[in-house]
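Heads up, one of the protein chains got dropped from this complex, but the rest are sitting where they should.
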Amino acid sequence: MSESIVGLADILRREEAGLLACVHCGFCLSACPTYTRLGDEADSPRGRLYLMRAVAEGRLDPAAPAFRTHIDRCLGCRACEPVCPSGVPYGFLVERARTVVAEAGGADPVGRLLLWTFGHRFNAAVAGWKGRIFRSGGFAAALARLLPRRLRTARYGLAMLAATRPWRGLRAPPAGLTVSPAAGGGTTGATSGSGVPAVARRGSAAEVAVQPERAAADPHALAAAYPAGTSLTAEHAGARPQPRVALLRGCVQSALFGHVNAATGRVLRAAGCELVEVRSQRCCGALHAHGGALEDARSLARANVAAFTAAGADYVVVNAAGCGAMLKEYGEQLRDDVACRDAAHALATRVRDLSELLVELDLPRGAPLPLRVTYDAPCHLHHAQRITRAPLDLLRQVPQLELVALPGAEECCGGAGTYGLTHAELGGRILDDKVDAILGTGADVVATPNPGCIMQIGAGLALRGSRIPVLHPIELLDESYRRAGFYS
Amino acid sequence: MAERERATLSGPAPGERTSTGASPALDAALGEALREVVGSDGLITDPGALLVYEADALMAYRERPRAVVLPRTTAQVAAVLRLLHEARMPWVPRGAGTGLSGGALALSAAVLVSTARMDRILAIDAPNRRARVQPGVVNVRLSAAAAPFGLHYAPDPSSQTVCTIGGNVAENAGGPHCLKYGVTLNHIHGLTVALPDGELVELRDGGLDGSGYDLLGLFVGSEGTLGIATEIDVRLTPVPDMVETLLALFPEVDQATRAVSAIIAEGLLPAALEMVDRQAILAVEASAYAAGLPTDVGGALVIELDGRAAGLAEEAERVRTICERAGAREVQRAHDEAERQRLWYARKKAFGAMGRLAPDVLVQDAVVPRSQLPHALRCCYEIAARHELRICNTFHAGDGNLHPTILFDRRDADQVHRVEQASKEMMQACVDCGGTITGEHGVGWDKRAYMDLVFGAEELALFCDVRRVFDPEGLANPLKILPSHSCREWSGAATHFEPDRLSGAVR
Partner (left out) sequence: MRRRLEALLGAEALASGAAGPGVIGAGRGERPVRAAPASTQQVADLLGLCGREGWRVWPAGGSSRRLPDERFAADVLLGTERLAGITIYEPEDLTAGCRAGTSHGQLADATAPHRQMLPLEPAVGPAGTLGGTLALADAGPLRAGYGAPRDLALGLTVVTSDGRVLRVGGRVVKNVAGYDLVRLLVGSRGTLAVITELHVRLRGIPERDATALLAAPDAAGAAALALAIRDAAMPAALEVLAPPASGLPWQLAPRLHGSALAVADALAAVAAIGGRVDVLDPGVARDWWDGLAARERAVPVGLRLTVLPDRLGSALAACEQFLISASDNNLDARAGSPRRAAVNRSGYCAAHAADGIVRLGVHPPDRDRENTWIRALSDLVSEIVSLNGTWTYDRGAGTVRQFAGAPEPPARPAALVRLERGLKARFDPRGLLPPWEV
């Protein structure tokens, strides 16, 4: 075994406590989207942990094809974490394993390009500008439809880009959906609920596919994880009335989803927040960490810790689930950096997902938005941050918005960064299942608070010929406020 | 730091490359023939990828299989077994690999036959309360699919979110609600079985009514040594109209076990009657699932009654009275689903919570007559104390099914030795008071040595005979269940490979 390979194994050997915590019970198998589709335990969390352990033990060469294949094939959705009785930090470990894979054999070119792009502000700006031009006028979408089917990756990529485009229909409600004069007149902020038909209540059948409890012993199902009437302390943690908040703009978010950031800012202000501008912020580094580029991720993290700490806001608000999960883990990511460790931990405790913060505030009531909306839970919100109910509660703030349950909402859509490009076949199967579930709900709109998921699901729907838009939930709340005249 | 790491993660020291103890490779012609049946992605032979199949949920042993086959249909399983039979190649069936007795360990350089891709629910027949499923269907998924019809699949092993119906059939799995509803066998109407020579037979519960021996009853719980169930007809049970859940807290653990006996003696039949002892409560209360239980109690019972709404509340009150008479200092009754979940936390989350108390946890499984529960539990505590080991108990008290759980650290060789010793003594104690060595986890590889505690030479020889009727060549899950000395004709057969012992692991 060469010196460098021993060094690679050391990366995992340092994670002894995490690896040994796995008692091989197998409870993660049924939660794993790759295992349930492929049926090979090497494609399960337990199997991957075992491979990591074998590398750490020197029983498996980190350059072995088996290691690379199965670690690469992990979506990183972390659906295995909530179901793990032993609390194995799988997401953290798999990032280390990806580093080993990357070092041992080189990362895939597509992934490298994307990381390079978003890791540098200038590149990101250029890419975002090109992308916006390309998607404008529906060009990307049209091209995606026109390209022959065998150019699958290209069609898919174009469709993803197309999915980042703001939905015009939001500003012009579909025919037949009229805004009721009583509530839509844009009079004052806190319109009362009178005259507004009751929509799905907390814990109602519309929210989740209700199963008998014994059947729903499945703790990672949305239904079971959240029995009506209980609350998770992390989710409703209490916020002070008029907090000073700093928004993480995000790399993909600011390049392609400027409209979501704009909506976020408007709603936060309407909710009484004071926004602090943090100019020196960088990409959060999540994509780098997931891709195994841990050193890059750490240097981005250090920059952000410095920038946000200096800003001194009460909360760092994140509207992209993947970025939020990363920021909350800065402490762990920088645990070996004595200079930055404490600041990173302190910052992490002040990070809030947008929905997490908003449901704690006294939100004004906007105008009705009579749409059937289905919610898909981003993995990095549901599994990594364990925020399951706040986004639903947020959507319930919109009068006449009808929430319809999405079966399997808590399962990964297959986006997972560049997964759809690097694992087209498997990613496509996972995406198809998600699209089938969405089409089965009869929803007008899909809401999901993560840019990767919006692009992935949007591409999936478009390629299947569906025009159902995929939005960030905040866009719906924002539109409700706009119609209520809060911004005029 | 480095020193400690080397001592803890098993295997060679850094920089040293050794054989990984891999099984001999699969014969190329056999591999080709198998691929023809299951497709090229249905056969795994890469030594690295095979590593993950070294063990099931019992980590004490590991043995890498020669290959893994992933069939999708009954016909494919039959064809695979036929090929393996022709090649006289031993094989081991594997479901989700959640077994705790090493039943899915690929001894004898066997080929693993995984049912993971046989995960289709073939039919749900609501009027006849049946379903037909492939063996790889996950237990809880079947219940979810039956829910729209007001039905569920009653056996609920604690791994039900991941374990498969095929694995349940092989182990005759139980679970908390088996007190009232019975174990897996009571819920199986029929099986399509691929025998070790690849022949398919239908085993029906018609055998009960005089059309032949009850081979279905024999097959269920045979731990994959008689064949592979490729399609399973299960009984579905109506979801009860109403559920009452109580949590009774007792100052002393003996009072809790006596309450169990009293409830049973009164002829009440709760759906579940589960016990959590003080150590387990401490663990749960220290975890994220703290249910707000007092930590100074000796034991707690979770009692669930279900059935018709009429009269159920009165029955719950009867249970409360019995508990109070037995010395309960407090009996809580759930008024809604959230409370019910909370009362169950103590039981359901205990295992995971205990796993965080110590680096290693060994779950034992033994059954005693219910009147012997207080005595058996005392024996377990005393044995643990004598060996200076920490144990917790969370178990199916209503069935007399104990799960003494020993906390230890595999890095301490002396402690590991004491764990082995204590396990054996606990088994002996349970057998001495009229019990047996396993109620639901199976014998597998781990408990073969204990078979002598409950069976004599004649019974063991007969078990071998029965096995040979189904599997004359000894190919199906070799070396499992029966101690090697029990089968005269087999001793010395070419199928003996001792598994690689994980350094520092328990037995």
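We just call them A and B in the order they show up, numbering each chain from 1.
One rule holds for everything that comes next: a contact is a pair of C-beta atoms (placed from the backbone, for glycine too) under 8 Å apart; a residue touches a chain by one contact, two chains touch by 3 or more.
Everything numeric here is computed off the predicted structure, so don't read it as measured data.
Engineer: Which of the visible chains would the unseen chain be in contact with across the whole complex?
Structural biologist: Missing chain, whole complex, touching shown chains: B.
Engineer: Of the listed residues B:A87, B:L268, B:L357 or B:A449, which contacts the missing chain in the full complex?
Structural biologist: Counting the whole complex, the residue in contact with the absent chain is B:L268.
Engineer: Which is it among B:L51, B:I124 or B:C178 that touches the chain not included here?
Structural biologist: B:C178
Engineer: Can you list, in ascending order, the subunit B residues touching the missing chain?
Structural biologist: Touching the missing chain: residues 125, 127-130, 171-172, 174, 178, 182-183, 185-186, 195, 199-204, 206-218, 220-222, 238, 261-262, 264-269, 307-312, 314-315, 367-371, 396, 399-401, 434-443, 447, 450-451, 454-456, 458-460, 462-463, 465-470, 481-482.
What we mean here is this: only the chains that are shown with their structure count from here on.
Engineer: What is the distance, in whole Å, between the centres of subunit A and subunit B, each centre taken as the mean of its C-alpha atoms?
Structural biologist: 37
Engineer: Flag every residue of subunit A that touches subunit B in the complex, lowest number first.
Structural biologist: Within the complex, subunit A contacts subunit B at residues 1, 6, 9-10, 13, 16, 19-20, 23-31, 35-36, 39-42, 44, 46-47, 50-51, 53-54, 56-61, 64-67, 69-70, 83-87, 211-219, 227-230.
Engineer: Over in the complex, which subunit B residues touch subunit A? Could you list them?
Structural biologist: For subunit B paired with subunit A, touching residues are 5, 8-18, 20, 44, 46-49, 51-57, 59, 68, 70, 96-98, 114, 116-117, 119, 136, 138, 140-141, 143-144, 146-147, 152, 156, 159-163, 177, 239, 243, 336-338, 340-341, 349, 351-353, 355-356, 359-361.
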